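The complex appears here without one of its protein chains, the remainder shown in place.
Which chain is which? They are A and B, in the order written, and residues in each are numbered from 1.
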Amino acid sequence: MKTPAAPAGSRDLDSRGRTFLDRKVVEKIAGQVASEESFAGGSSGGFLGIGAHSDFSARPKVTVELAGNIAALSVEIGLLYPVPLRQVTEQLRRRISERVNALTGVEVRQIDITVSWLKPADETTGRRRLL
Amino acid sequence: MSRHDGKATPLRHRPSRAVPALILGTLLLAAGVALVWAAVARLVTGSWPVYLAGPRDWLTGLTWNDPGVWAVGAAAAVVGVVLLAAALVPGRFNALRLQAPGDGGQIPVAGAQEIVMTRRAVARYAAAHCEYVDGVGSASATASARAVHLNVTTALHETGELRGRVIAVVRERLAGTGLNPVPKVTASVRSKE
Partner (left out) sequence: MRQHAGAMNRTWLVILGILALAGGVLILLAASGTLHAMSPATVAAESPVVTGDLHTVFGPASVTAIVLVAGVLMGSLGLLWILAQIPRRNPADRYRLHQDPASGTTLCDASVLASAVENQINTLPGVVGSSALLRGTAMEPDLTMKVTVTNRADIQHVLHSINTRVIPDLSTALETPLRRTGIQLEVSGRNAIAGTTVDTTGTVIY
């Protein structure tokens, strides 16, 4: 699905050509914004969802539905444990909405967040080694 | 009948009487199937199935003081008493209650807290600690809601002193886990030749 980018400047833009923004662009930007938060991560590796492991440095999976200039996002995200989930997801929602709007001009109306994993910061937790 | 309310139930509970419930459920199901079978046979063939003829003949020739009626009545009364007993005899708890550490200092965020240790866990714990006592060859334990019984085998000939030691150690360990009340510990020591 293609959508015209935010109109900027004067009315005779048609003469200079049009910019189309792919849905994937918004998805990648939103994923990148989310992964820049220290408490959020995604899944990396694996094939067809099998063998993927949670990773704080990976980009969360974002799918975007564009309707004209308005976007509805759904984000599948992993979070640091323990963080206050309501506060943190609210913060994330604000941040994604701001950044996507600033970078692409698309207005983000709705962000559905699904928390898919929770993990403490240190990687060793949950997996112990025998000395 | 199903429980999808998502509420927590106590971890320490009495037996759920699953066996009598399963038996009665199966009987109900069988009776239901037999009735449906009979009704369907009647609808399809126009007459009641042959297997009903036997009971029918028996019933029509029956008077109230027949020994058969006596037997049926007695059986029903006995079954009733058994079912009532199954429902009303409380049964033993599956687990023992534990005291949270820092007695009384409740964790504000934990809400109402219930800590239990299953009877099997208490028995295993007691047996394991029993085996650390010097002189004990092998140990096994059974636990009820209020008491723990140890079965100890030893190579020693003089078992009386070991018995006292084993009981003291296990009682102290069980008290250390926070079991409240601390179960009574008994032991039988067998000298192996």
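Basically, a contact is a pair of C-beta atoms (placed from the backbone, for glycine too) under 8 Å apart; a residue touches a chain by one contact, two chains touch by 3 or more.
Keep in mind that this is a model prediction, so the values were computed, not measured.
Remark: the omitted chain is touched by one listed residue; of A:28, A:99 or A:119 this is A:119.
The set of chain A residues touching the chain not shown comprises 73, 81-87, 89-90, 93, 109-120, 122, 124-126, 128-131.
Seen from chain B, the chain kept out of the figure touches residues 1-11, 13-18, 20-22, 24-40, 42-43, 48, 56, 59-66, 69-70, 72-88, 95, 98, 100-102, 107-118, 120-122, 124-125, 127-129, 176-178.
The criterion applied here is as follows: only the chains that are shown with their structure count from here on.
Distance between chain A and chain B, defined via averaged C-alpha coordinates, is recorded as 53 Å.
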